[in-house]
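Excluded from the complex is one protein chain; the other protein chains are retained at their positions.
So, subunit A:
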Amino acid sequence: MSAKHGAAPAERRDGREGAARKPAIPKAAGSKSKAAASGPTRRMGPIVPASSVSGNTLIMVIAIMTYLAALTVGAADLVRRTADDWARDVVRETTIQIRPAEGRDMDASVARAAEIGRSAAGVVDVRPYSKQETARLLEPWLGTGLSFDDLPIPRLVVLRLSGETPFDAVALKEKLEREVPGATLDDHRRFLDRLVAMARTIVWLGVGVLALMLTATVLSVVFATRGAMAGNRDIVQVLHFVGARDGYIAGQFQRRFLRLGLKGGLAGGIAAFLTFMVAGFTAEQGVGSAAVDQMDALFGRFQVGASAYAGVVAIVLLIAALTSITSRVTVYRTLRAMN
């Protein structure tokens, strides 16, 4: 059965007789009268009013979560890169140190140690430091103008490692101690290995913290969506009665929440960018001072890399997407519970 409101209503508002217009029937030819044609273009307001969603609170929560998540990403990235540097250095070289002693022929000992080092598996290059070179290394601490001939200076042999062929530090250490009196193999390898392992743990911790923060964000959005739906119950009911599908209703809420997610995410992301830049700038200011240089040597320059900035952008997008998807799923679930 098709409804056709063919007849004009018996009564019109202005009470004038005749000239009765047909009611608005979409396909009725000629019904696009002047009133309709002159109708202004209308921008439709949102179906879920902005004021009905406790938006500012959620934006704050999302901004804070994004900020903390971004800082976590930055910190984890810094630690990861430092650990990578360490790991690379550790693979690259190790040092034999020969302590001076009364009546010990240092040059012979260095030569012997270099020979042993060269024959060890995994060593690609051996560089014995001469007395002068060693002295130069010590200059910053002892100053120039000292005669090193009189000082008992330890001597160094630096071994460059291939990193591919396995290098047996323990065997080399034992052989050196047996054959070259006063020689030790610097054991910073194992120490650094442990530091690297620790750094990796910290990175994984960061990933865990990140996951927790994203979960907290999702939960906040669930609560906010439920609140918005409870506050807009009348709207949801009317939408149902006029034949809206659940997907359409969910889409209306999702649109609202995507906006909130983007706003909060951007605020948090920009704050994190600024923090990185200020921290990098502050670190830059200290370059040249001994303390900062030593920090640099140990931890690398506090300079957040491009990967961290990319990570922040990813976090912002991820949080906006999570917000939007979470609200959609929550609306679906709530609608199902309502029916």
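Criterion: a contact is a pair of C-beta atoms (placed from the backbone, for glycine too) under 8 Å apart; a residue touches a chain by one contact, two chains touch by 3 or more; residues count from 1.
We take it that contacts and distances are computed from a predicted model.
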Task: Per UniProt, the name of the complex member that is left out, chosen from "Sulfur oxidation protein SoxY", "Hydrogenase", "Cell division ATP-binding protein FtsE" or "ABC transporter permease" - done: "Cell division ATP-binding protein FtsE"
- [ ] Would you mind spotting which of A:V124, A:A244 or A:V313 touches the chain that isn't drawn?
- [x] A:A244
Task: Hidden partner chain, residues of subunit A it touches - done: 1-13, 21-26, 31-33, 35-37, 39, 41-42, 44-45, 47, 49, 51-52, 234-235, 237-246, 248, 336, 339
